[in-house]
Each structure stands twice: as structure tokens, then as C-alpha cells.
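Note that one protein chain of the assembly has been removed; the remaining protein chains are unaltered in position.
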Amino acid sequence: MTSTIPKLPQDMPVTSPRYVGKEVKRIEDPGLVTGRTEFIDNLKLPGMAHAAILRTPHPHARIIRVDASAAEQLPGVVAVLTGEDIKRWCNVGATSPEGWGSTPMAVEKVRFVGEPVAAVAAISRYVAEDALELIEVEYELLEAVTNPEEAQAPNAPKLFEHNASNVILDRNYTWGDVDRVFAEADHVYTEKFRWNRVGANPMETSGCVCQWDVVNNSLTCYGSYQTPGFIALGRAASLNLPSNRVKVVAHPHGGSFGGKGGPRGTDIAALLSRKADGKPVKYIEDRVEYLLAGAGQSWDRYYQASLAVKADGTLVGLKVNLVDDQGAGAEGYGTISAAKPLAAFTGCYTIEAAQYDLKLVATNRAPTYPYRGYGPPPHNFVLESMVDIAARDLGMDAAQIRRMNYIAPDQFPYTIPSGNEYDSGRYEVVLDKVIAMANYREMRELQVKARTEGRLLGIGIVNTVEPGVFDWNAYSTVGVPGVGVPEGVKVSIDILGQITVTVGFALEGQGQYTLAAQLVADYFGVEMESVRVTYASTDIAPPHFGHGGSRLGVAISGAIMGACNKIEEKFRLVSAALMQCEPEQIELMDGHLRVKGMPGAEMHIAQVAGTMLGRSDLLPPGMEPCPEASFVWTAPDRNEPDEQGRCKSYLTAANACHIAMVEVDRDTGVTDVLKYFIVDDCGTRLNPATVEGQIQGGVAQGVGAVLYEEYVYAADGQPLVSLFSDYLLPGIHEVPMTEKGALETPSPVTPLGAKGCGEGAIHTTPATIMCAINDAIHPLGIQITETPASPNRLWQLLQEVR
Amino acid sequence: MTALQHVTVTVNGITYERSVDPRLSLVDFLRHELHLTGTHVGCEHGVCGACTIIKDGMAVRSCLLLAVQSDGTNLQTVEGLRNAETGELHPIQQAFIDEHGLQCGFCTPGFLMSTLELLADNPSPTDQEIKDALDGNLCRCTGYQSIIKSVRLAAAKTSGGKLAGTHGSA
Partner (left out) sequence: MKPAPFDYYAPETLEQAVALLEKLENEDVDAKIIAGGQSLMPMLNLRMARPDALVDLGKIKTLDYIRQENGTIVIGAMTSKRAAEDSTLLRDRQPLLHAATGHIGHRQIRNQGTVGGSFAHADPAAEYGAVAQALGMEMVVVGPDGERIIPADEFYLSFLTTDIDATEVLTEVRAPIMPDNTGWAFQEVCRRKGDLAMAGTAVTLRLEAGSCAEVVIAVFGVNATAARLPEAEQVVNGQAPGEAIFAQAGEAAAAALDEPIADVHATADYRRSLIATLVKRCLAEAVERCA
């Protein structure tokens, strides 16, 4: 091969990139702003019925009897599904670790409020809901365990009787000589933290239309799927179908942030279709269903952390004990978000030894699912709060203690104690930049003045590492084995030189279709309008995973560069034959195959593609008449973890530093975010506008998690939040308008130098605001260690020192 | 079964006559009876604003209205913004594209319709006025900053010239 994969945008075969690295308008947007994009609830198939699901009101109960006969008789009802059908047709879902899964609808017992117990398909959703009211379910109520402490008590009722207890996983990781480091430290700070449940809440809930081909015994699922291939495999397993008999068609969806797909809803709609002799069945989860029992609850955590520090402020050791309330089983891969912090356990710092005690416990709350950021948002809240606790005790400035503990630029690639390797970074430059932007010194002066007036003004300064480009190896230690996450694309050039990119993921909001078009247009020197990006369903798409783990931008860059490079190689051979020279003399530049050193001797890619497809007589011997190529990318150089979970997991390590200024109202406990500054280094910004959008969106979700959102459960296990008037997504007044700066330290290990950038802000914002609040209130002798810092919670603390 | 009710309603300049179940919500009527699926359903209890449309010149939540309540009214939905003859996008739509005022785009039709009402009433809103007009619309992707920029741009592009109003199909 004579050409190479571009390592930076300027290495692309164009005089200068016209699209990559530019604030390109998104090709997704015309369809979206006109309301034409086909979200799943727009889809209507002939004869389609509409499903509604009956959900249990009990956190823990045995099902004695389900009588759906009256529902079956209601005019307009097409099919009714109960546990009996599930028993006949369905398997318990696979989980990691094994043995903590359920069927999509409860068969013998229910384990959380909102778990499905029956379902109806009818001529409309209205009639389906009428029918649900006619279904009688008799329960024997069981004692519920509603938090990890209750769940671990001796003789606690067990959620899954076949397991020894409610503890899903209990293990310790020790990295380095933790005992020595702690023994030799001048200070050891220890604190407890509580992170309450929050979750994704995309504006569109999950939905699907399923059709069971009862003649050929196969299934097609159209839906709002974040990871279509994964959903297809899961359906095959749960519905007893060969994997090539499940076809998933992902529709553009209204956000996901981790949990989009709704495997339970898809299974139920599929079985309703099966029961209705193959009629298509639509199921659109409503917001109450989503809030109660959708795949949208995450991170229900109890922490204790210890930080070992030398007298001069050097951070040397970190111990974190996490008890994570997973809810009713491990069906939602909540386990892996407890493992993700291994990828950046010690943050930006040169902490030499660390320990992680991890206990995952099942309770009668809703099962937890992935949410943007996975585990690091709570972990960083703990780590950065500990750093501030140390700084305050040592009389150091929050910026200074961080600065002196940074991994230096010349230390990269840098292996952290928990095993991951950071590729690159210039943390001090980022810090200096944001300090200058925020005018940090003046902020501190303002704070001094405010304090003399009795006002509670606080400044938070927090830096984090964002592990980007996830790999399954990161999660091997919690039962998800594997190395590599293949992501494939196909690039095709037609006889007129128009280009199509085929991908296996649907629109979700991050702008990757635009990115694909930018990359291909620059590679082949054509206008972006000449490039069409199209979705392929699971049966025909190249191997793919889709969105997740701050990975897709880098992954499709790799896949597209690989596919374009393969086409370039073919074109080089063809054009060399046509222009009667050696392939080595040919270079691709600005959309032309040129003979080096011979001005004017060149062919446009359209000519080459046209020749390949229309003049096989002119092709070199053995050349396939195929101006297209597929390429499947996965992160290079990943390895299996050792017994302590150490491995090269996430490929890139972006980093950011945020500074926030808040004021806490001493009487009401209300926190006002007054100023917010961000400098982020996620390597090459392939489309700076979409990167900024990812950052600001992460800030919004971070603000939500730390000030507004909480899934509250009563002591008896009843969820108290089932409406958007109680689960508080931040609105336009609540999210701070941030001032943002960028540093670009290209990754040496990715195509074009980009790093994963979808999660950095939600990793950082909760910690930043909590640190700012504590900076505001610590002169009173109090600190808040529980999220969200709601007005009531802060008021309670402030009461103690009145 | 309750008696069906007759509804006559004008949507984006076209008058429709239908008989509907009284309990049918306006958003379900628009989406499933009239096949105007650009108006989205986010919460069905009046908090998220994804279903915002214009009714007789005012932005309203179509999940908090029954189809029967729209009898005799003049509605505008996102489908009515683009000029179907020229294919030209409405300046507000174009501004949202230009300023990256959307990501997943699910909430966007609601924001566009709220913005339409705002700019018809107040062609040069301050940032505070933009926020006050849009605080009934939730977005989970953008963090709102680019939305505010989009509205500013739309206002700038349309100031001087009169923005197509919310009254009638414009």
C-alpha cells in the first residue's frame, strides 16, 4: 500500500480540507426542522395494532392469578399477552454477571413497580388502555428491599431466589502498594458521599413496531434503537430465534444518552404480533412508563473515599468504596457503569496507588441502565470533592493543588494505576487557559467581598479526563467479556461519481451523518452535497455497534478512512493502467488520480469509477469492477485485562477544566449558577460546532443531575416520581450559558487525531457545581456530600448552623 | 362508545372536517388522523413542550387540548413553516440550522413554533425575553445555548422585514 490513513486533517488528500475541522452545517437538519424525519411513532404499517402494557403497582409480589378474559372480549382488542405466553415463548434475558435477569414480562413474581404483567394490542392505544383496566391480577405481596443496606441484611427477602443473596458482585481491586502509600502519607482524608438516582430522559421515549413473520418464523423490529445490532442479538436470545432471523431497523430517534431501545417493550410488541398471527404491533412507551420503569435510571450510589496526601499537597493514594444499588437485577448493564471508572480512576493526577471496593446490590427499585458518562460523573464528583477537602485542610488554592499533581505532557502515553493508558494531554495549558478566561483571580476577589457581606458565593474548579472510544475489555471484570467493538461502513461511488456511505446506526443527534459526509467529501475532493449517508438495517449493514462510549465519531472516522483508502488503492491500480504508468506513480489529490511529476496527467474519480463500472475491457487483469469498499474499524492495540482489571481499554483521553461561580441563598437553599467557563481538549475537532453542542448538552445534563433531577423512592419501595413535574429536567433558565475555549492536542493513536468528546461535560459539571457550592458554604462549617444539591437539602444543612 | 363529534379545523391553510372520539387529544388527531407527524409527543402532561403548535395565533400544547376543542380554530404546525412552492425554509428553520440549534431534533418543532409566536409579537427580543418565551420547551441535547443563538439570528434576519405572522397560514 502506498497511501496511508491520514493522522491529521492536513494529511487528507486535498490541498486543504474544506469540511473536516470546519463548523459545517448538519445534513441531518433540514429533515428535522421541517418535521419530516421519520421518528418511530410516525411509522404506520398496514393492519398495525397498538400496544399498551399493564404494569404492577407493587415493588415485590408473587403473581397468583392473571385473568385477562374480559380484556380479550373488549371490541377492538387484537391480542392479549400474559405470563403464560411468556413461559411458552420466551427466555430469561442474559445478564452480566449471569443469573440476574428477568423475562420481558413477569411470569411468577414482580420485582419492581412498573414491571410489565400483561399487555394488549388493539385498534388504538386508547382502546388498548381501556382493555388494561379489565385485566385482573391477584398478587401475594412480598416484603420489599428498597436499599442496599436492607438488601444485604441477614434473612433479607431475595429478589432472585436461585441466588445466594442480593449481592450481584462483590470484589476488590488493588493497584500498587496502597497500604504503604497510605501509611506514609502525611494526611489521609476520608468522606462519605451519596449520589442519588438520575437518568437519561431523552425527549422521545422508546418505541417500536414489531412484526412476526409467523410463516417463516422470523421477526422484524423497527424502533428507536441506539445499538441496533446489539438489540437484534438480544431479541434472538430472548425470543428463541436464530440470530439471522431477527432484523432490526433503527429509526432516527429523539435522543438516547444510553438507554434507548427498550428491550422489554420490543419483546412484548414482538410477542403480541406473534399472538396476533403476524399483524404488526406498535408500542410507544409513554412518559410515565419511562419514568417508572423505562431504561432510564442510573447511578444509585453510596461512596466512601479516602485520599492520601503529602504535606506539600502531593496526592499519592486513593481508595474508593462503592455500594451501587442496581435495582431489580442486572438486565440493563448497570454493572458496567460501575466498572468504567477504571478507565480514568485517578483523573488528571499522578496518584501512584489506588483501591476500588465494588459491591453491586439488587433491590426492588427499577433496574438501572446506562446513562451518558456511564460511571465517571459520580466517581469524579467523589474524587474532585476529595481533592478540595485536602486543599481546604492544607490551605491551598483549588487550582494550585490540581496543577501540582497533573500528569505532565512529556509523561504520555501514561498508564494509570487502574491500568488504562492515556494517549496525550496538556492539562496545565488547559487550566491556565480557563483561569485566564474566567479571570479566576477577580472571581476570588469577588468572593472575598461577598463573604464580608454575608453572602454565600463559591467557586468550583474541576478537571477531569474523559475516556473516549470504549472497548468491551473495560467491562470484562464485571462479566462482559470481549476485546474490540467493530464499527463498519461501506463507501460506494456510482457510475456518475456520486458517493454513498452506508452505516449501521440511525440518527441520534450527535451529527455523525454529517461527519461521515465531511470525511468522504474531503477524502475524494468532492462537494458534501455529492455524498449521501444512508442507514442499513442489521441484516445488511456491515458489522456495527452504533452510538456509545464516546466512540462513534472516532470509530466512523477510522472506518471511513479505511474504506476510502481501499477505494483509493483500487483507483490507483485502475488509473495507472489507464494512464499507462506504475501504480506507485499515482497519487490521489483533490479528487483526481494524478501521475506524480506530470502536470495534466490525471483522471477524476468519477472517470475512474465510471470506467470500472462501464468499461471492464479497460481494467487491469483481475480487477473487480467495484468502486466501493467496506471497512470495519476497531480500536487498535487493545488487550485483555489482568486479574486486577488492568488493560488498555478506552483509546483516547480527552480532558477538560471547568470553573463555575455559584451563589447559595442562605434562607432558601436555592443555588444560582452565576458564571460558567470551560476549556476542553478533545484533540482534533472534526466539526467544532457539534463538539460545542456536545459540551453544552453535557453541562445541561450535569446541572440536572447535581441540582434538579432525582428518582425518589419511598421507604416502602414505591417510586414517588412518575411525571415531568417531579423529575425536573433543567430548562432554558436553569442551564448556564457557558463561555467555552478549546485546546487541540491531537491524539497520536486515532485517525485524524480526534478524541471521544460526547461525555466530558457530564463528567465534569456535577463535580464543578458541587465543589462550588461547598466552596460557598464551608466557612459555615458545613459541606454537602449528597446529590442533587436541591434547595431543601441545602436548607437542611444551613439550618444546622443557624 | 361515546358519540363522535364533528370537528372543522384549519391547519396550515387547509380546512379539514372529521368526526372524532371526544377523548382524542389534538396531538393524536394531528399526527394520526391528519398525518401531520412533525408535531411530537414528549410527555402528554404538558411539561415538555414538544407538541407545541400555534392555535389562533398563540403557541399552545397540543397534548393538553382535545381535538374537539379545536373545532373552528386555525392551527399552524411545523409542516406549515416551509414554503411549499419555493421549497424555501422559514427563516426560523434556517436559523436553527445555521446556529446548530438542534441535535436529535425531537423537541425542535415545538421550539420553532414557540419562536414563531415570540418573533411575531416581539421582532427583537432580548435574551431574557427569548428565555421567557421558550421556558416551556425542554431540550435534552443542546443545553439551550445554540437555541438562543438561533432565535437571535432569526430575529436579526427578519427584523426590518415583517416576519410571517402566526395569524393565518402566512
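As written, the chains take the letters A and B, and residue 1 is the first residue of each chain.
We take it that contacts are C-beta pairs under 8 Å (C-beta built on N, C-alpha and C of every residue); 3 or more make two chains touch, one makes a residue touch a chain.
A quick note: this is a predicted structure, and the numbers were derived from the prediction, not measured.
> Among B:14, B:58, B:84 or B:156, choose the residue that contacts the chain missing from this document, as touch is defined above.
B:58
> Touching the absent chain in the whole complex: find that residue among A:188, A:450, A:670 or A:737.
If we include the chain that is not displayed, A:670 is the one touching it.
> In the whole complex, not just what's shown, which of A:64, A:720 or A:801 touches the removed chain?
Considering all chains, including the one not shown, the answer is A:720.
> May I ask which residue of A:28, A:204, A:267 or A:286 touches the chain that does not appear here?
If we include the chain that is not displayed, A:286 is the one touching it.
> Need a quick check: the contact residues on subunit A for the chain that isn't drawn.
125-126, 129-130, 133, 286-288, 667-670, 708, 710, 712, 720-721, 725-726, 728, 730-731, 733-734, 790-792, 795-796, 799
> To test your reading of the contact rule: which positions on subunit B touch the chain that is missing from view?
Contacting residues on subunit B, toward the hidden partner: 1-3, 5, 21-23, 25, 28, 44-46, 49, 52, 55, 58-61, 63-66, 68-69, 71-72, 114, 117, 132-133, 135-136.
Note that only the chains that are shown with their structure count from here on.
> Express in whole angstrom the distance between the two chain centres, defined as the mean CA positions of subunit A and subunit B.
Here subunit A and subunit B have centroids separated by 30 Å.
> Touching residues of subunit A toward subunit B in the complex: what are they?
By the definition above, subunit A touches subunit B via 23, 25-26, 28-37, 39, 41-42, 126, 200-205, 252-255, 257, 284, 286-287, 507-511, 689-690, 692-693, 696-701, 723-725, 729, 731-733, 735, 737-738.
> Under the stated contact criterion, what part of subunit B meets subunit A in this complex?
These residues of subunit B touch subunit A: 21, 23-24, 31, 36-45, 47-48, 50, 77-79, 81-82, 89, 93, 96-98, 100, 102-109, 112, 130-131, 134-148.
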